[in-house]
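Only one protein chain is missing; all other protein chains are in place.
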Amino acid sequence: MSVADAFTAIFVLLGAFFFIAGWVGLVRFPDTLSRLHALSKADNLGLGLVVVGLLPQASWPFGALKLVALWLVAVLVGGATAQMLAGAIQARAGEAGDRVAAAAGTDAAPAVDDGPGAPR
Amino acid sequence: MTEAQIYGICGAGLVGIGLYGAILGRSALRRLLAFNLVGSGVFLIFGAIARRGGLAGGAASDPVPQALVITGLVVAFAATALAAALLIRLAAVERDEASARGKPEAAGAPSAPVAAPAKSTDPRTEQPATGQSGAGHS
Amino acid sequence: MPDFPLPVPLWADIPLALALLVLALWLTATRRDRAAVIGFTGYGLLAAIAWVRLGSVDVALTEAALGGGLMGLLLLTAAARLGERADQPRPAMPVRLLVGVLCLGVTLALAAVVLSLPAPAPNLVAAVAANQAATELGNPVAAVLIAFRAVDTMLESVVLALAVIVLWSFGADRAWGARPRTLDLGPPSPALMLLGRLLPPLGLIVGVHLFWTGADHPGGPFQGGAVLAAMAALLWLARLGEPPPVSDGLTRVGIVIGPLLFLLIGLAGAVIADAFLAYPEGLTKPLILLIEAAKTLSVAVALALLVAGPPELPAPAPARGETAAEPGGTV
Partner (left out) sequence: MSSLLLIAGLVILLTVLLGLVRILRGPGDTERLMAAQLLGTGGVAALLLLGSAIDLTGATDLALLLALLAAFAAVTFVAGLGAGPAGAPDGRRGSAPDVRGEGDSPASQ
């Protein structure tokens, strides 16, 4: 096994590990923001490590260039959407809090963030 | 089991599920999704046949069914876009009519009396025709 | 394909097919529209991978661009616009059972057909390969689309143009000539604006690359056009631009230029070459490129306008002052 192959093996396995970790987090973490955190790990680290690992195997230069471009796109898109989702979650939590505080009562209950009691 | 058989059977299942959803879907949007499922299932069966033909002919997949599926995908998308626009339009018309009837709605009160009469007459006349075109697409 | 220690069909194809079926079942059974639509976007991604496994990368690219990207945008916009609506009353149990049994029958019949296809599978691979050299295209699918079944492809781009016309006619009479506003979903978040600034240039490169590479590798006008349309929709969603008014002449030219050029060259072929839609010897490749470029443009414009919706007047009198900054940009 050459050095390049060993490099690939290590990074690809690490990437796969982060995907599994992201999945476990998404399924097992109790609240939405933590799940988002787990997802971002898989998004950035998982895919990033896989791409780094595949670089030595890619054709030079265009294959490698494509891989790097792909990872940049993934980081940009993943980061921006995570930010947007987190903002939406926070806005919703704030709204729900306001409504509970105002004791409007009608649809406050379904709007409360799915906290620790989320079904599993 | 080859992948052609697996996805062919999967496509058959999708057609059945989609048909059920298209007939008994809970809402119009859901029936639209189901219509897309039927299309997707048919395309997958096509893909399975293309795969078998391709392997028999020494390629990954037969190019002729592939080209047909590409054409079909684009047309299915256009039909879906039309149906979705119709649904949105219909909902807006219904909402206008509801507020024109003076339903005590918080948001509709300030603006509705001005806009509603003009808006609700013309769409009502075109409603049957649009309904037909929607049916023709699905 | 060489042998591998573990059978790919068992480990990749069966789970993938099962996931597609489970997702389909779930999204017909679930209660809420928007949840179902989100499930459907996941379905589009999975379907694209399934197409790769079937050896049809061209179709996979189309499915990813349309089913994964634009379809999600279209349907989620529709879901947001419609809001959650009351379920329609469900028919009685016997009716549902009857429909279920009939649909199961359709599935079983189709599955039986799939399993009993003739053993030496009939195919047109050899026929396409034999004549492909005449088109000077390396991608057999592109050759079929643009040359061997050119009538299909031309009519299909006509269908796209017609679809835009029909869509525009859904607007209220008073709104004719205004801009489409379906994608105007309220003030965008900063992250969306960042994405709207950085992603479209990349998407432009990818879209043009897909069109250009389509001659010899998987890709082509539909895939490239769909990517370009998705980028335009992202711009409109982030409010970095607005869809052109329905009355805009340049937009209309953009919609019809693809089919029109295709038709004109096809008609010229009836005179110069020997048949309608035949290409004269020697000029084949340049003409095909010209048609494909125009078609990419038309597909992009038409798909983007299909997502943007019918013309709409600006929301009447905001009254609350939150969206009051807007009227400056309207026609």
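A, B and C label the chains in the order they appear, each numbered from 1.
Throughout what follows, contacts are C-beta pairs under 8 Å (C-beta built on N, C-alpha and C of every residue); 3 or more make two chains touch, one makes a residue touch a chain.
The shown structure was predicted, so the numbers you read here are calculated from the model rather than taken from an experiment.
> Write the list of chain C residues that the hidden chain touches.
1-2, 4-6, 8, 11-12, 15-16, 19, 22-23, 25-26, 29-32, 34-35, 38-39, 41-42, 45-46, 48-49, 52, 57-58, 60-61, 64-65, 68-70, 72-73, 76-77, 79-84, 184-189, 192, 195, 199, 202-203, 206, 210, 213, 217-219, 223, 227, 230, 233-234, 237, 315-320, 322-323
> Which positions on chain A touch the chain that was left off?
Listed in rising order, the touching residues are 1, 5, 8-9, 12-13, 15-16, 19-20, 22-23, 26-27, 32, 35-36, 39, 42-43, 46-47, 50-51, 54, 57-58, 63, 66-67, 69-70, 73-74, 77-78, 80-81, 84-85, 87-89, 91-92, 95, 107, 110-114, 118-119.
Definition applied: only the chains that are shown with their structure count from here on.
> Quick check: how many Å separate the C-alpha centres of chain A and chain C?
27
> Name, in rising order, each residue of chain B that touches chain C in their complex.
Result: residues 1-21, 23-27, 29-30, 32-34, 36-37, 40, 43-45, 47-64, 66-71, 73-75, 77-82, 84-89, 91, 110-111, 114-115, 118-119, 122-123, 130, 133 of chain B touch chain C.
> Spell out the residues on chain C that touch chain B in their complex, using ranges where they run on.
My answer: residues 8-9, 13-14, 17, 20-21, 24-25, 27-28, 31, 33, 36-37, 40, 43, 47, 50-51, 53-56, 58-59, 62-63, 66-67, 70-71, 74-75, 77-79, 81-83, 85, 87-88, 90-91, 95-96, 99-100, 102-104, 106-108, 110-111, 113-115, 117, 120-126, 128-129, 140-141, 143-145, 148-149, 152-153, 156, 159-160, 163, 166-167, 170-174, 182, 220, 222, 299, 302-303, 306-307, 309-310, 316-317, 319.
> So in the complex, the part of chain C that touches chain A is made up of which residues?
189, 191-192, 194-195, 198-199, 202
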